[in-house]
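Structure below; questions to follow.
Yeah, one chain of the complex is gone here, protein chain that is, but the others are all in their spots.
Here is chain A:
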Amino acid sequence: MASNSDISDIERPLVPRGPRLRGLRVPPKAVTLITVIAAWQALAILNDFWQFYNATLVPSPGGIVRATIELWREGTLWTHLSASCLRVLRGMGLAIPMAVAMAYLVATWKWAEIVFDPVIEFIRPVPSLALLPIFIVWFGIGELTKTIFITYSAFFIIFVATLEAIRDVDPVLKRAAGSMGMSPRQMAYHVTFKSVLPQIMVSIRLALATSWFVIVGAEFLAANEGLGYLINFSRVWFKIDTMMAAAALIGVLGLASNYLLLALERRLFAWRER
């Protein structure tokens, strides 16, 4: 009897499975989120009766959803959403190849390290938001500024991670590649690139999070559309529910892009020991 219970103890999973809803398994972390939102909504409903806080200042989850639907009805939701998404994608699309190429250059060519590394290390600690006003003066308030700004913010994250990863490539694998007759170019692909790709993907995920972070700042200052613009514009009209809707949308976008990349990583890197 005692041994039986021991075995069941061992087999019990470390993470609770979470409740089932009509056969659909809900992850426990999702339950947390749903509970918080439900409690917030319940508080708002109670507030409708007793008015212990100003509902205009703190909208309910339902109110935020209503504001989102309102934006969608007006036809402006898609404009703002796509404007922000495109800026992030464009900026990342430029930053990734530039950062990876630069990291490879600095890691493999001594002169590139001497020329570029100190400059990059000097600029890197400056928060990109601190340079935004300068960028606006230089490049105006058009799309170029926002693209460059995202590229700039994402570049260093990817560059540093890639450079470290290239320097950490297992030297034994490079020796093996040499003894298999690989040329430097073949080695760059079959050993270095394959080896650093997981770290590049992680850094892309981090850079993407940063991009969502900084695009809002850029859109506060210099934009006619985009979620950051929407927040700032709604502040003028005291539409707090719209402000929160836009903020929540950025959260959802960040979450979704992160999960998308994680899923991609899991598919690409099945070979990893995890």
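Heads up, the rule we're going with is that contacts are C-beta pairs under 8 Å (C-beta built on N, C-alpha and C of every residue); 3 or more make two chains touch, one makes a residue touch a chain; residues count from 1.
Keep this in mind: contacts and distances are computed from a predicted model.
Novice: From the list "NAD(P)/FAD-dependent oxidoreductase", "NitT/TauT family transport system ATP-binding protein", "Response regulator receiver domain-containing protein" or "ATP synthase subunit b", give the UniProt name belonging to the chain omitted from this structure.
Specialist: The UniProt record for the chain left out of view names it "NitT/TauT family transport system ATP-binding protein".
Novice: Touch as defined at the start, partner being the missing chain; which of A:I69, A:V137 or A:M180 qualifies?
Specialist: Of these options, the touching residue for the absent chain is A:M180.
Novice: Write down which of A:Q41, A:T76 or A:S195 is the residue touching the left-out chain.
Specialist: Of all options in A:Q41, A:T76 or A:S195, contact with the hidden chain holds for A:S195.
Novice: Among A:L24, A:V236 or A:A270, exactly one should touch the missing chain; which is it?
Specialist: Only one of A:L24, A:V236 or A:A270 touches the chain omitted from view, namely A:A270.
Novice: Could you list which residues of chain A touch the chain missing from the display?
Specialist: Within chain A, the residues that touch the unshown chain are 170, 172-173, 175-176, 178-182, 186, 190-191, 194-195, 197, 269-273.
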